[in-house]
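Only one protein chain is missing from this complex, and each of the others stays in its spot.
First chain written, first letter: the chains are A and B, and each begins at residue 1.
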Amino acid sequence: MSVKVESLSIAYRTLSGDVVPVDRVSFSLADGEIMGLAGESGSGKSTLGTSLIYLDGRMVRLGGRVELDGAELPITDRNGMRHRRMTDVSLVPQYAMSALNPTRRIRRLFTDLLRSHGVRYRDVEQEVKRRISLVGLAEDVLDKYPFELSGGMRQRVTIVLSTMLDPSLLIADEVTSALDVSSQRAVGELLMEFRDRQYVKSVIMITHDLSILAEVADSIMIMYAGRLAEKADTDTIVNSPLHPYTQALLASLPEVGVRYSDGELTGIPGRPPSVANPPAGCRFRDRCPFAMDKCATQPPFEEIKPGHYVACWKVKEELA
Amino acid sequence: MSEVTSDAAPLTAVAPGAGTGAAPAGRARRRSDFLHYALRNPKLIFGLSLELLFVLAAIIGPMISPHDPNTIYATHLAPSHAYWLGTDQLGHDVFAQLVNGLRTSYLVGALGAICAAIVGMILGFLAGWRGGLLDEVLQLVTNIIIMIPALVLLIVIGAYLKTRGLLFEGVFIGLTTWPWVARAVRAQTFTLKSRDFVDLARLSGRRSVRIVIEEIAPNMASYLFLVVVLLFGSSMLLAASYDFLGLGPTDVVSLGTMMDTANNWSALLLHAWWSFIPPGVALTAVVGALLIANVGLDEVFNPKLREQ
Partner (left out) sequence: MRRYFTRKVITYVLAFFVGATIDWAIPHLMPGDPIQLYLSNFNLQPSGYSSVYKTMAQAYGTSLPLWDQYLHFWDGLLHGSLGISIYAFPATVTSLIWQALPYTLALLVPAIVLSYIAGNRFGALAARRKVLDNTLLPIGYIFQAMPYAWLALAVPYLFGVIWHVFPISGGYAQGLLPHWDWSFIGSLLSHWFLPFVTVFLVSFGGWAIGMRNLVIYELENDSSRFMRSLGAREGLIRRYAYRNASLPQLSGLAIQLGVVIGGNIVAEIAFHYPGLGSLIVNAISREDYFLLQGIFIFIVAGVLIANFIIDIIYVTVDPRTRLAMQGATA
């Protein structure tokens, strides 16, 4: 197991009480696995992702632990984590377009960040240039300032920079959200290539867009209102999902080539509950067409079938 | 001197009312949110209280002072029971001068700020709303006026006027400092002009003026208020420097003229600290309180600045 997360809970301290966007989340990732982490806005997926690399001042860990390559990842220890960042865990942030410092040349950023981890730029210069070409950029990009590059180019530079030290785990936070469809495909394939060349061991791809995950991810994990709903390999999620939320999600996606003149394109009625004041029991209950009385208590996130985890009473009963 | 140097101008975090239905409820919640934070912000409370203290002094002081600011009594007396802050080199009662001078300084500051605010808002808004050539011209004018040192210009103008009143001083200070307001207003107008809710209002057929009043002005109001508060302070400081040079109003006393008198009549050498320390301290406290309250207000308007 490359990554193991056990019952992780993260909270934000606010004036009106604790907000818990990550509630007792447990999952694991194998070496070489690209896992998609999907959910709506406010589901807590970004918080989960970033908590694995940088827990900022407002976030508190309420419980649980994270293991990477067999050893614990001290996510709450700022100093301890500093050495693990970029070397063991790395991040391609949501704001990749503005993540590069505007007043420094790209090469300078590489040099300084590598030096923070005791690596001399000179020693890895060839490799840097090789990877820059790999992502489709000219070598002279290193001499440029970030504002001289387009948004897409900047994102690719960020990807190269983040993975320069071959981290075990890469967290890609909404990397495709601001792109058009063909660029999305390109970035997705880039991540797969980096995984194939072992520049990264495993990847967590955070997105709200299931369609890109269907192309790129090996497994998909669905998150809803701070809790995990379902996790399985991509094929299963796309073709035979079990959790009512996943099913509704997929049903609401338009299919290419299918005309909808015979019926309406339905969404899921209602809105997800606020993580500031979550209801007791299963959080999807109010919008679930199969809700039962039992759903007043939270169903456990269990392995229902080999490699397939679901948190739903109905599913559990049906397969028992 | 206090000037608006915050280029990272925080836009107000107040969300615009989405539609006529949601607006009243939204605004009510906003107001109570605002009050909640306002009453808990130490800088705002401290600054505001101190300021209020001095405003009260300016209003009530002249009424309770046993002496008249312009009458000559005995010269060069240290503070005593009869003369609370002593008398200056010419024989004026320092306390009476102080509280009356506070009034004058407040008046000039307010005049300057209002004048600058009016001119600045009109021009800044026009530049931001219309854009194009008008904007370019106004930017040019703004840059030119900012570059010419205000005090020196005032000196040159004031040197030629035989009688100088408060009105002239206040208005002219306003006319040299309006570029700050204009810049802020212009920047805000630009950002707000392209916001979705303005397009929405346009699409719904509202006339430009209504759009301005209902949608744009409330969002700008908080930021504008901050700028005007800063301008109030800097107007008072500028007026004090101006009065200190002997070009101030010839008929009333101000904090600056007090310091001018002290300087001209060797208060330093005669150890008459009571004739120049009080006006300086008073002015520092008034402007300082304004600055601190301003920072607090900025934190209240913009949650991102608040310490978690």
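Heads up, the rule we're going with is that contacts are C-beta pairs under 8 Å (C-beta built on N, C-alpha and C of every residue); 3 or more make two chains touch, one makes a residue touch a chain.
The structure presented is a predicted model; accordingly, all values stated were derived computationally and were not measured.
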| item | value |
| --- | --- |
| Contact with the hidden chain (one of A:Asp31, A:Glu127, A:Glu148 or A:Glu302) | A:Glu148 |
| Residue in contact with the excluded chain [from A:Met81, A:Ala172 or A:Ile268] | A:Met81 |
| Absent-chain interface as seen on subunit A, which is shown | 50, 53-54, 81-87, 90-91, 93, 95, 98-104, 112-113, 116-117, 145, 147-150, 153, 158, 161-162 |
| Contact footprint on subunit B, counting only the chain that is left out | 1-3, 5-8, 140, 143-144, 146-153, 155-157, 159-162, 233, 237-238, 240-241, 244-247, 255-256, 259-260, 262-263, 267-269, 271, 273, 276-277, 279-281, 283-288, 290-292, 295 |
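Criterion: only the chains that are shown with their structure count from here on.
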| item | value |
| --- | --- |
| Whole-Å gap between the CA centroids of subunit A and subunit B | 50 |
